[in-house]
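Excerpt of the complex: some chains, original placement.
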Amino acid sequence: MSRRARILVINPNSNQTVTDGLAEALAPLTFETGPEIVCRTLEEGPYGIESQADVDGVAMPLARMVAREEADAYVIACYSDPGLHVCREATLRPVFGIAECGVLTALARADRFGVIAIKAKSIRRHLRYLRQMGLMERLAGERPLEMSVAETASGEGALIRMIQVGGQLRDLDGAEALVMGCAGMARHRRALEDELGIPVIDPTQAAVAMAIGAVQVA
Amino acid sequence: MSRRARILVINPNSNQTVTDGLAEALAPLTFETGPEIVCRTLEEGPYGIESQADVDGVAMPLARMVAREEADAYVIACYSDPGLHVCREATLRPVFGIAECGVLTALARADRFGVIAIKAKSIRRHLRYLRQMGLMERLAGERPLEMSVAETASGEGALIRMIQVGGQLRDLDGAEALVMGCAGMARHRRALEDELGIPVIDPTQAAVAMAIGAVQVA
Amino acid sequence: MSRRARILVINPNSNQTVTDGLAEALAPLTFETGPEIVCRTLEEGPYGIESQADVDGVAMPLARMVAREEADAYVIACYSDPGLHVCREATLRPVFGIAECGVLTALARADRFGVIAIKAKSIRRHLRYLRQMGLMERLAGERPLEMSVAETASGEGALIRMIQVGGQLRDLDGAEALVMGCAGMARHRRALEDELGIPVIDPTQAAVAMAIGAVQVA
């Protein structure tokens, strides 16, 4: 492969701060001779993806963006994996969903995993999706922070709450690895892992690592 | 992280040709500023890993090698994932098994996967392991080449047989992605994928991509 | 309940012939003192729903129609249950998907069910959905007619092919009841059931029966 491959990471919400956070979280996976990792905002997206309407509303815009933008692999960077299957239909290139990749990567690290959700009300959607993926057998549990996306991306207070919730997943539910159930928690990953002593997976990093594997051997 | 991270890929059999093949298969995942990928032969290993005794016989030697050799992540490069759990006990660093990573990576690409096995008699061991991993719900099928490891690593004839078996997995069993069920098939991956038109996963490449993700964010 | 309840059956494709066929299929479930059953075409829909883009493309238009049109219950009359969850978010009234109701009703009649699909390529979407519903354990099999929607709605030839495929589901796969995997096959239901000697479920009839149950006790 003479030219450098290109991985397009799409933030399906229209919040540019989230997109910037993705770029920062993915910097350690950017190598001089490796694939280019480009983070982009879906302009048609809502400011945040919280309801089912938010999820379903971005499916077609995402598919159009995938069809329109050239890349060697695509990553849908929202923990509900909106539009994943329609995007796969829109291109012959690999398309990764971060929820799927986050969970699968946790499974490569430990037997049973837990998920830290932002809100309780998204858990039922996640569970339905885990069932669709056929991965319920290894779920230890999912617990919510009950914070806003903005709060989770920010400072100390968010980390303290994550440590508390993550500790419950580890100690009460038996989780041996954790998945951060949102695209915007990456900045707390290492501190949380150090504190809890079990692997903590940022799903966007997980998806991009898999995308690197896919594009490099193509 | 100032120093370059180091991923140790261990070939549990003592066949240096297989180890050399691993190094070749992993070259596309080696980046100038990325982690160092080192492939090593387990000298105590048998010439090939075929029986349960071969699998169980290398578990403790692998754990000792993991405890002895410093690395930021370890990859056990045999499709039976020998000693995976005891190696994880021997280090605080991530340890990846290529069977687990190969299957999980296939799941990130398509709904149902098939496995190309070398021999029919290893399929029952693989099925038992898939059940342990809780991933049976997405298995389309597993079919054997019925060739020797040496034959599969070699030329044209092996590829023709893989296309035949892979086509059956795709057309008769409904597989939408394939996992190569051996550490030594990588050289045929791209041709097989081009021919069949569905993703084909080399499990060692899959595991190393996940390991890159793990060590870079550590 | 003084006024007569109203069940709105929405055909998500824009083919009015299909909508007319639904009305005909539902006539036996229309009772003088029972709920009104109204069949409507989603004008924004594609002429047929075949691809994932067709499915995902009607989700939001369906949700808007549900929000806009008053009814006591809604039925999404396409075997892919497009937009089911977003429609449920758009109203406090019950929303039924015909795929879900078709399968659930088959389960009320026999232990293992089979599905007659229009096309082979939709089977993988159906299987993923069955897994999401957690109902795979009772699936005997799904087999395609490999006809166009227009052909299946038409005469003698369609029935002959359905008898053939249904017979394979019964005899080779062990199905004890069948679900017609399309909204437009109802006119062949009784003949197929008589011929095969096992229950055959038209999914729209099944969904409307459940909707009658829901609105009458509300």
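Here the chain labels run A, B and C in written order, and each chain numbers its own residues starting at 1.
The rule is short, and it goes like this: a residue touches a chain if its C-beta (ideal position, glycine included) is under 8 Å from a C-beta of that chain, and two chains touch if they have at least 3 such contacts.
No experiment lies behind these values; they were computed from the predicted model shown.
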Worksheet item: Total subunits of the complete complex, with 3 given?
Response: 6
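Keep this in mind: only the chains that are shown with their structure count from here on.
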Worksheet, complete the sentence: Touching both subunit A and subunit B we find C
Worksheet entry | Angle of the C-alpha superposing rotation, subunit A to subunit C, to the nearest 5 degrees | 180
Fill in: Chain centroid nearest the full-protein CA centroid
A
Item to complete: Could you check if the interface between copies subunit B and subunit C is built from the same residues on both sides, meaning over half shared, or from different ones?
Response: different
Worksheet item: Using the average of all C-alpha atoms in each chain as its centre, how far is it in Å between subunit A and subunit B?
Response: 25
Fill in: Inter-chain centre distance, subunit A versus subunit C - centres from mean C-alpha coordinates, in Å
34
Discussion item. How many angstrom lie between the centres of subunit B and subunit C, each centre taken as the mean Cα position?
Written reply: 43
Practice prompt. Pull out every residue in subunit C that's touching 2 or more other chains.
Written response: 128, 131
Worksheet entry | subunit B partner contacts - residues on subunit A that touch it in the complex | 1, 28-29, 31-34, 94, 96-97, 100-101, 104-105, 107-109, 133-135, 137-138, 189-190, 199, 202, 205-210, 212-214, 216-218
Worksheet entry | subunit C partner contacts - residues on subunit B that touch it in the complex | 111-112, 137, 174, 176
Worksheet entry | Sites on subunit C touched by subunit B in the complex | 123-124, 127-128, 131, 136
